[in-house]
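Take a look at this one; I'll ask things after.
Here the complex is missing a single protein chain, while all its other protein chains stay put.
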Amino acid sequence: MTAIPVSSVPSSPGSLRANWRIFWNGGRLSYTALFNWAQPSIYIPTLLGAPTFQILFFAALGSYATGMDPAFFAIGNAVQVCSMAGIYGMTMAVANERWFGTLPVLMASPANRAALFGGRFIPFIVNGFLVSAYGFLLCWIFLGVRFDAATLGVMVLAMIVTAFSCSAIGAVQGGISLRLRDGLFGANLLVFLFLLFCGVNIPLAALPPWMQAVSQVLPFTHGLAAVRAAIDGATLSEVGGLIATEFLIGLVYAVAAFFLFRWLERSAYRNATLDAR
Amino acid sequence: MGSIATFRANVHQVVRVWTFTLGIYMKSEFFVLTAGVQPVIFATIAFLLFQVGGEAAGPQTLLFAALGTGMMGVWSTTLFGGGGAIAWQRWESTLELLVAAPRRYDLTLLGQTLATTTFGFYSMIATLAWGWLLFGMPIDANFPLILPLALLVAVIGLGIMGMLLATTFVLYRHANALSNLLEYPVWIATGMLVPLALLPGWLGPISWVLLPTWAVEAIRGAAIGSEPPWLAIGMCMVLTLVYYVIARRVLVYVIDKARRDATLNLA
Partner (left out) sequence: MVRPMTDFAIEALDLVRTYKTHTGVVRRHAIDIEAVRGISFDVRNGELFGLLGPNGAGKTTTIKMLVTLLLPTSGSARVMGFDVVRDTTEVRRHIGYVFGGERGLYDRISGLDNLRFFAELYGVEPAAQRPRIDALLDLVGLAGREKEKVEGYSRGMRQRLHIARGLLHDPPVLFLDEPSIGLDPVGARELRKTIADLVQAGKTVLLTTHYMFEADALCERIAVINGGKIVAAGTGSDLKAVIANRTIVEIETYGVTEEAVDRLRADPDVIAVNTEDQDQSQILLVQSERGTEITQRLIQQLGDTRIGKISAREPTLEDAYVHLIASTGGEDGNGAARAAAVA
């Protein structure tokens, strides 16, 4: 064994550069370390296979039950499937820290909490976007949905924003799951509820008024409306308001999640609730 | 031990494991969600979609939707509970104990998967109750005497199918991923909510060898059909036998392989 290197190591926790690196590198490493589905043998069946059949199922059911164009349902679900990454992924990113027992190590470090927390979003936003993009590919292949370059641009923007707001509510869910015994219960519930609300399968106008009201404060609703309008030919200026609203909703959830985590850390600090599995 | 006594002992073992495992399921949050909340949410989606469709949302349609989403719940439970059974036992280190026990492991597994399916039928109760409570759906059956038979055949058939899933899934390293994958496709291919007639023709043969197709037919036929579903019930029984034979074969192979590869315990 070699002698211990003790010449003082340059370190500056809390500097802007350190926080930036925690945000990007830390976020990337957390994704691999904590996302249960990162390897291809799981990724393909779960994030590509299952969404494929979900889209086909609702396209068939929706058109049979309502007589509407199956494309309506396919598009709705193509947007909704980004929740595979945003909801399940963010929940794992949080709950698995408890599983691996790394929470005390994180909390005892001087790392900036906002950078640590925020960095986890990016991989799941990207992932969610890609899953939805795959969903739209299916719409294009199987259901004859067509988009031109201008439409595509608007859709990409709307999808990124929607993936963000979905991950944000996933982060809130993840925080809640830290205190519950079964981490995935809430995640599953949320994903199913998105199928019911938000205009994914059932047109907003057909929902009872209280369900419409709830949908207005959930992710997906505005982003999806923007995507649908874009496919029907609307321009960015026409749907900009919807995209902005979706982003705002995501921001509210993200901020709520951040404060939730702050509160959880403080509460663990006072009442030692961190380690209970 | 005479063969009658052996048979009785085997039945006894299956029943004991059945009831024991059922108790465990009733306490699991995940399965309460899968068998209760998920089907109810899907039932709501189905009810509302049919309402959008307008005139077709009569009591028959509602019952159709409730039974269909109930069966979807049965399949989900069978898939996750049955398909994951061996993999889960291996992970929690109880597999070794069960295999090394003097009583036959395949009977233990059967008892467990039957419990899974039985528990899954809470989905049916949940969706029917939901439809009745919130959408005014009347609950009655056209062939009330055949219905219990159809249900029994369905439970046992799907339990055996769960056993088949359990034995085949464990060959794949990530059994959970397979469970995630096969939920929707089977809902589609067995015509639970979208009539088979409306699906592409090539799906036909695939759906005929899937037991849930006949299980749904049997239960639906007894409830809202115009004639007794004897064909469906018969096909259920035939497929049950076929699945059982295959499952036994695969199980022997899987356990032997695990004992050879030292993977009976894979934390």
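Points to keep in mind about this one:
Going in written order, the chains are labelled A and B, and every chain counts its residues from 1.
The rule is short, and it goes like this: a contact is a pair of C-beta atoms (placed from the backbone, for glycine too) under 8 Å apart; a residue touches a chain by one contact, two chains touch by 3 or more.
Everything numeric in this text was worked out from a predicted model, so none of it was measured.
For the chain that is not shown, the touched chains among those present are A, taking the whole complex. Of the candidate positions A:I44, A:M68, A:A111 or A:A133, contact with the hidden chain is made by A:A111. Listed here are the chain A residues that touch the chain not shown: 1-6, 8-15, 17-18, 21-22, 25-26, 29-30, 32-34, 38, 100-102, 104-111, 116, 268-272, 274.
Quick note on the criterion: only the chains that are shown with their structure count from here on.
Across the complex, chain B is touched by residues 37, 41-42, 45-46, 49-50, 53-54, 56-57, 60-62, 64-68, 181-182, 184-185, 188-189, 192-193, 195-196, 201-203, 206-207 of chain A. For chain B in complex with chain A, the residues that touch the partner chain are 29-30, 33-34, 37-38, 41-42, 44-46, 48-53, 56, 173-174, 176-178, 180-181, 183-185, 187-188, 193-195, 198-199.
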